[in-house]
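Let me begin by handing over the structure; questions about it come next.
The other protein chains are all here in position, but one chain of the complex has been omitted.
And then chain A:
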């Protein structure tokens, strides 16, 4: 942590030096200008700049020269033709959500083979990358190389290699529900008026987050926001209610519904998959219904 400011400082000084010499600086120039910096550190910084594409390295008369390269003008590197520039621009506009190849084709008016060639060349130059989207497994989207894909593309914590981990979500949802129910039961055991019981049974998302982290069922680190969305599924399952606090955050509490299971679903017809095709004549009829027979033998 402590070396960071000085490192940044050295980096800016180095960059300033390079910017002042459009023809490039040699190793010796660098050493002369930054004599106060130890050599290994300097090498590390130079390597970092090279990696980030801030420097171009070239050899002139057997000496190595570093030349400053503006990162915003990356496309205008040698060899980039008009097509590449156009495609680059389209991809750049798409941001970290990426853009589908077909949409590039429509926007650029290039034909398929040409576009493929351009994309391939941009990809080999590490200017753009292809990311697989979770919403459609076969769909690849392109975005700039150094961008972190948006969570809509990768799916966030719930996805692993484009697969939604539904079991993981189910387990988390169950555990969240369990936590709320336990909290509610605990509140009920303590004496005090009904209002106190109610207020004690509310939990914030961070309470639940703490509980889930301590359980250690999750391999990936979950954020509070992830827990909020899990809690929302518990609310949707009618197992909890959510109220808004005065500061805009949510409170959760386990609740019960108003009604017991209705009489309709206690019989077979209420849950019968072929009830729409059932009639008093025909193959599916109440007299021969095997579901009924099962129900009667229960």
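A few points about this structure:
Quick note on the criterion: a residue touches a chain if its C-beta (ideal position, glycine included) is under 8 Å from a C-beta of that chain, and two chains touch if they have at least 3 such contacts; residues count from 1.
FYI, contacts and distances are computed from a predicted model.
From the set "PRELI-like family-domain-containing protein", "Vacuolar protein sorting-associated protein 20", "DNA-directed RNA polymerase III subunit RPC3" or "DNA replication complex GINS protein PSF2", the protein name that UniProt assigns to the chain left out of the figure is "DNA-directed RNA polymerase III subunit RPC3". Set against the missing chain, the residues A:193, A:216 or A:282 yield one that touches it, A:193. Contact with the omitted chain, checked across A:146, A:185, A:237 or A:294, is made by A:237. Residues touching the missing chain, restricted to chain A, are 106, 134-135, 158, 163-164, 166, 169, 173, 193-196, 198, 229-230, 232-233, 236-238, 241, 243, 255-267, 269-271, 273, 275-276, 278, 280, 286-287, 289, 292, 296 (touch as defined at the top).
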